[in-house]
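Below: one structure, written as structure tokens.
A single protein chain has been omitted; all remaining protein chains appear in their positions.
Presenting chain A:
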Amino acid sequence: MSRLLQRVGALWLVLLIALAPAAQAVLPDEILADPALEARAREISKDLRCLVCRNENIDESNAELARDLRLLVRERLTAGDSDEEVVAYIVDRYGEYVLLRPTATGANWLLWGAGPLMLLIGAGLAWGYLRARARAPRLQEAALTDEEQDRLRRILDDE
């Protein structure tokens, strides 16, 4: 129920934001004076999802909430947190939905493993197929069993 309410709330936010004059992605007043810190903030922002948007990270999003998150990231960075600590701080408050790069924990290993696994299966199948193709002529030569060879000889002898 609370999840439903959250969703309805989020939907309203989307509507409100869509109609309000657009704020824009990173604004000049958000930028940190220290370029190294700012660069880290940008990198972190690119992996965090704007929760009220559709598939946008907070670095690109115009939404108010994205701005709040950007400011939060910078606040934590200035407070001396490491990149991992900043991300953990945000995930604690907003859930793993905020991560655009899903962690490789629990069932997610399936997600990360799917590509390599499929490649292995594909490569295995292809290897078998290619070997069969390369050996095909020899297999055809030995196509007759001994019994059939006998029969063939008998037929030929009769002629």
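The working rule: a contact is a pair of C-beta atoms (placed from the backbone, for glycine too) under 8 Å apart; a residue touches a chain by one contact, two chains touch by 3 or more; residues count from 1.
Definition applied: contacts and distances are computed from a predicted model.
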Assign the chain not included in the display its UniProt protein name, restricting the answer to "Aminotransferase class V-fold PLP-dependent enzyme", "SufE family protein", "Heme lyase CcmF/NrfE family subunit" or "ABC transporter substrate-binding protein". "Heme lyase CcmF/NrfE family subunit"
What residues on chain A make contact with the chain left out of this view? 18-19, 21-29, 31, 46-47, 49, 54-57, 60, 95-102, 106-108, 111-112, 114-115, 118-119, 122-123, 126, 129-131, 133-134, 136-137
